[in-house]
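Of the protein chains in this complex, all but one are displayed in their positions.
Each chain gets a letter, A and B, in the order it is written, and its residues are counted from 1.
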Amino acid sequence: MSLMLEVRGIDVFYGEFQALFDLSLEVRTGETVIVVGPNGAGKTTLLRCISGLQPASKGSIRFLDQPIHRLPPHRIVELGLVHVPEGGRVFPNLSVMENLKIGSYVRGARKEFRKKLEEIYELFPRLAERRTQLADTLSGGERQMLAIARSLMSKPKLIMLDEPSSGLAPMIVTLLLEFVARIRSQGYSILMVEQNVRKALSLSDRAYLVESGRIALQGTREEFSRESYIRKAYLGL
Amino acid sequence: MEIVFLNALVNGILLGGVLALLAFGLNLIFGVVKVIHMAYGQCVMLGMYVIYTLKVIYGVPLLVASAVSVVIMGVWGTLLHLLVIRPLLGAERLNQLLALAGLIVVFENLAHVIWGADLRGVRVDLPIVSLGNVFLKTSNLLAFGGALVVLGILYGVLHKTYVGLAIRAVAQDRECATLMGINPGRIYLLTLTIGGALTGLIAAFFSPIYSVHPHFGGSFTLMAFIIVVLGGMGNLAGGFIGAFIIGVVTSFAAVITSTEVAEIVALTIFILVVLVRPQGLLGARRAR
Partner (left out) sequence: MKAVAKIILLGLVIGFPLVGVSPYLLHVATLIFIWAFIATGWSYMGRFGLVSLGHGAFIGIGAYTAGLLFNHFSLSPWAGMIVGGILAGVMALVIGWACFRFGVMGDYFALLTLALGEIVSLVLVAFRDYTGGSLGFTLKRVGSSWFYLQFEDKAYFYYIALSFLLAALFLWRCIDRSRMQKALRAIGEDEIAAATLGVRIVKYKLRVTIMSAFVAAIGGVLYAQYVTYLNPHTLAGVGPSLDIAFKAILGGMYSLWGPTVGTTIIVVLEEYIRVNYGAKYVGISQIAYGVALVLLIIFMPKGIFGTMEEKIRRVLSGRSRSRDPGQKH
């Protein structure tokens, strides 16, 4: 399997405060990699740095063997790396359909907009029902679904999900993670930050534990779930 | 007496049409770039001077002069973005406001130095139409009609095209928009260019109606702010409605009392709106 995303030794600062310390991570083609860790560990910062929203003061990031750590976010999206931020962030005053349409803004995705739209509506019938509704009238779970669906519209190669299940009811979380599983089975590479370690682990190929801005642990799914530290701290066993 | 009021009402509505364009431009810029273009009315003034110079001094036909004005003011908007607004994007809001207020001084004096303090008018002889007891100047009718057409086109662009969608997305959530592959810098540039072109267009509608002078922009800038705040800053629909309200109110007030009092009334409305309901009629409550 070739390397889709390669993060090497990045430092990220917010002013004087250092959030990430010499962090390295990789995602191979077709893999689903999860990143877990306590609140404030730097997981969101990691994703924001990869997608270009936050600059790294040191280190490098390569996507499909291209350096992206100096690129602005919109160029990174064009290369096929998509970031779904936390909290079901959709455009509130655009309709569901318009949100999906803007998802296909990237050149190359526009031609297939209609076709992709139908696929998405099949995959997410709830969204199809609400297609003309303004996005901020949707429920939390629906908004998250919309955000993920929207990310698929740009025909991405790697999807980064930031805590897709946060703030959602357990039933919705199950539904959502089912979708992630389906996306995974369609061959997308996924990098997912999750609080809900147990469920996320079951979807993943490999995992990283981030604590206080550093990688504390990494390994395959089996290695991870066997690790007693993880079992105690995050799986409650 | 009623005829006078009827005329005031109708002319107020006609004026409202063009004011709606003015409000649209301001709201678009504020909504997308989050900057209050303090010198918007002054840009309209400059557009009018361009038309005046082309038509009266160089004998260019009015339609052509108007088209050229739209183009020139569009470029002017682009320059404004590159030279003033873009460097200030990271600055404090007040500094942005002050810099653009500084442009008021620059533009007005530019006009003063180049064209002098006297009134400059484009003389166009257009007939007066009458509908019953109401007398309408064709120039006003054309302005109204033209404004509505342009607004319709702009609406279409904003809602049916990818670019329009991108503009709206950037206005709602700039960061998220970049994650869609939208280049915000380019959208800002486009917004300021469209805003600028609009001032050229408004200038074209105004030229047969008003004579221009260096302080012409002043009352229209204030008028535009009053409308924009009334309708809700950044709210395009609100600006549309606000324009007609202010158009009619000032028209009535001018007929009943005088133009100064009409302006005082408009400004007082403005102050009251800022105090009591700063989000305007249609705006959403913002955390202050």
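Please note the rule applied: a residue touches a chain if its C-beta (ideal position, glycine included) is under 8 Å from a C-beta of that chain, and two chains touch if they have at least 3 such contacts.
Here the structure is a predicted model, which means the values were calculated and not measured.
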Option touching the unshown chain, where B:19, B:192, B:229 or B:249 are the choices: B:229
Candidates A:10, A:53 or A:197 - the one touching the absent chain: A:53
Absent-chain contact - pick from B:60, B:134 or B:267: B:267
Contact partner of the left-out chain, one of B:56, B:88, B:141 or B:255: B:88
Of A:30, A:59, A:72 or A:140, the one touching the omitted chain in the full complex: A:72
Touching residues (missing chain, whole complex) on chain B: 36, 84, 87-95, 97-99, 101-106, 108-110, 112-113, 184-185, 218, 222, 225-226, 229, 258, 260-261, 263-264, 267-268, 270-271, 274-276, 278, 288
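Definition applied: only the chains that are shown with their structure count from here on.
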Euclidean distance of C-alpha centroids - chain A vs chain B, Å: 43
Chain A residues within the chain B interface of the complex: 51-53, 72-74, 77-78, 82-83, 85, 89-94, 98, 101-103, 105-106, 110, 150, 154
Chain A partner contacts - residues on chain B that touch it in the complex: 162, 165-166, 168-169, 172-173, 175-184
